[in-house]
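With one protein chain held back, the other chains of the complex are shown just where they sit.
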Amino acid sequence: MAKLVSLADGVAELVRDGDTVALEGFTHLIPFAAGHEIIRQRRRDLTLVRMTPDVIYDQLIGAGCARRLVFSWGGNPGVGSLHRFRDAVQNSWPVPLELEEHSHAGMANRYVAGASGLPFAVLRGYTGTDLPRHTTNIRPIECPFTGETLTAVPALRPDVTVVHAQRADRAGNVQMWGITGVQKEAVLAAQRSLITVEEIVDELEPVPGQVVLPGWAVTAVARVPGGSHPSYTQGYSVRDNEFYRAWDAISRDRDTFTDWIARHVHEAEVPA
Amino acid sequence: MAKLVSLADGVAELVRDGDTVALEGFTHLIPFAAGHEIIRQRRRDLTLVRMTPDVIYDQLIGAGCARRLVFSWGGNPGVGSLHRFRDAVQNSWPVPLELEEHSHAGMANRYVAGASGLPFAVLRGYTGTDLPRHTTNIRPIECPFTGETLTAVPALRPDVTVVHAQRADRAGNVQMWGITGVQKEAVLAAQRSLITVEEIVDELEPVPGQVVLPGWAVTAVARVPGGSHPSYTQGYSVRDNEFYRAWDAISRDRDTFTDWIARHVHEAEVPA
Amino acid sequence: MTEYTADEMMTVAAARQLRDGTACFVGIGLPSTAANLARATHAPGLVLIYESGCLGAKPDRLPLSIGDGVLADTADAVVSVPEVFNYWLQPGRIDVGFLGAAQLDRYGNINTTVVGGDYTDPKVRLPGAGGAPEIAASCGEVVVVVRQSLRTFTERVDFVTSVGYGSGPGDRARLGLRGGGPRTVITDLGVLEADPATCELTLTRLHPGVTVDQARAATGWPLAVADELATGEPPTADELAVLRALEATKRTAR
Partner (left out) sequence: MTEYTADEMMTVAAARQLRDGTACFVGIGLPSTAANLARATHAPGLVLIYESGCLGAKPDRLPLSIGDGVLADTADAVVSVPEVFNYWLQPGRIDVGFLGAAQLDRYGNINTTVVGGDYTDPKVRLPGAGGAPEIAASCGEVVVVVRQSLRTFTERVDFVTSVGYGSGPGDRARLGLRGGGPRTVITDLGVLEADPATCELTLTRLHPGVTVDQARAATGWPLAVADELATGEPPTADELAVLRALEATKRTAR
């Protein structure tokens, strides 16, 4: 059964320096509060994995937590570029950032392979693009029946996956709905998992479109209301589009960024 | 968009002699009425595909519709053997039945590959068993990253898949819930699909645990209330356990069986 | 003491094998009865997983099929059949797999496919593999529940549907099978356990009133017997009462 923990304890126990860490959530349910806790605890040398590194990874990268990024699309959705991501790639600030780059289909299938206990996944993908030139993690594979050549990608197996969900019960069964992205696969692919939730309830009332992760497949659950802000949690909050737009200016300059992280992350009031 | 058809027209148009036909439904939602229509229309030389050929396939096999069976478990669940299946395999009655035999995991992944437009699927399966000796459709495959040997099975691509569901709307969007088995994959793997439903409604009210197949991914929908009897349709009917038990005696003897098919299938009242 | 049948003893012994808080892959019939008995007695936190996609089912009556509606209604989650095999069974998330057998050999290899003749012209055609090959490969350990007889406990199985220890020590590792294999076989006569060194099924416990000779006579190979052969406890009054109440739900079920 999953343990119920505080966010600080959950991150302290489950996210370690040097780990491969996946924070997932596809626009919806992005675990911002957990990302901030990782910054507060000053984790270093992380390999960050995420299909769509957006503002939360811009923050983690700018705060110097990451050594390497495995991803398929890095931008501020609907706004533009990620300035901290670009500064790290182009100028190694605050530390160099190594990239391993895939397509969404490849990343999604890598999580599927991880969740399935398989060493690799097969897809029709990447063919003819320049992506395979820059990683050894995209390889051809031949169909043993038709002889056709397809593409193989290795399983993703994060040390820890962190996601946000609507709610959990006291046994740590987790329920999410709306756009649930690749979260089930990301959690099942990982060695450990930390799930922040809006609330902990006695009984999980079934909801259309729900994904339920049984408590025995989850390591820890932390109650973090609003834990997806400025992203949103369907049924609980709406997306703070203003923040996404504001991030462009905040993140463009190293000092403004550093100041923002100091005030809004390091010195933030954190409920226990 | 899916066409709304009568069961008779749907089967006449979509199920052809010599076709590879999958009727799926895992205990729940078994498309018995459609199977009976296939018998009534005296289809021949079908390759029948189904993870769990149970009473419905015993009937199709005994009625002489099948030339070949691709499956992973053939029995009368909770009761015992399938006598028509055994008679066909052991005594070629009424016609010889060729078998291609898999495990559930293999069959499920073959449908997944079919639904995914891939020529094969990879799993940890079959290793050390005698199953690979009897088909060329189970082959080793090497992981291009780790060198580990796994098992490959080819995609299933039925000419037509038939399933039963709770309901559809007028655009042919199909909704099912409860145990939904491998039906989505079986429908998406097929060239054509026929879905029988309990009712056709104006609007599909969302239901927890639902699977929705968009009308543009479905060929035809037929309204067949009770179309899963003696199996069940969650929310509409309960399993007729008596019938499953009675089938043992009905099917044990060729004459009793033939008489039953004549009276309950060929001469049955079929609503338009 | 209450009277009980050999099948009741077998079911109770199988239920006792299941530890609270573990996850168990359950087939229909005796395994399902035993698992539900365990959940209703000493293992209330047992997680029942059915191959129909029901994770954490908590039926209040015995399901009549692995796709019984009561399983979906009471499950923590209902997932697709591909998902139950790919995301839940294959990665080794399930502690115990419960299997039956038409034939079983001394290394716990199981046949549920064909008996007699050859594959294309068998004497008896059985249901086939179902989920068993991958349950046998991937669960933390396997418990086989089967009545002991010369027809079932054979020197060689006619068809290997599910691999136990193959031809002996090291075979599972060589084949890349990651689960622990058939550690325990529960019969109507007693309990056999795989010897850690030889992998051979060894009689370690007799049910009350059963003799070693009876067990030997029901085994188609020279049966290994533990030096310290135990005698199992008979079903308790509570176990019997719960078991019979469960069985009664089958008769009254819709």
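We call the chains A, B and C, going by the order they appear; numbering starts again at 1 in every chain.
The rule is short, and it goes like this: a residue touches a chain if its C-beta (ideal position, glycine included) is under 8 Å from a C-beta of that chain, and two chains touch if they have at least 3 such contacts.
Bear in mind the structure is a predicted one, so any value in this text is a computation, not a measurement.
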Checklist line | Contact with the hidden chain (one of A:H164, A:R192 or A:R239) | finding: A:R239
Notebook entry, point to check: Per the definition of touch given earlier, which of B:A2, B:L46 or B:L188 contacts the omitted chain?
Noted result: B:L188
Notebook entry, point to check: Which one touches the absent chain: A:T20, A:N109 or A:T219?
Noted result: A:N109
Check: If the missing chain were put back, which residues of chain B would it touch?
Finding: 1, 115-118, 173, 184-185, 188, 211-217
Next item on the list: Spell out, residue by residue, where the missing chain touches chain A.
Entry: 26-28, 51-52, 71-75, 77-78, 81-82, 85-86, 89-90, 101-105, 108-109, 111-112, 123-131, 133-134, 148-149, 178-182, 184-185, 209, 211, 232, 234, 238-239, 241
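FYI, only the chains that are shown with their structure count from here on.
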Item checked: Greatest separation from chain C - chain, by CA centre -> A
Notebook entry, point to check: Between chain A and chain C, what's the gap in Å when you average each chain's C-alpha atoms?
Noted result: 40
Item checked: Chain centre separation in whole Å, for chain C relative to chain B (CA means) -> 28
Next item on the list: Could you list which residues of chain B touch at least two other chains?
Entry: 123-124, 148, 209
Checklist line | chain C, residues touching no fewer than two other chains | finding: 86, 90, 138
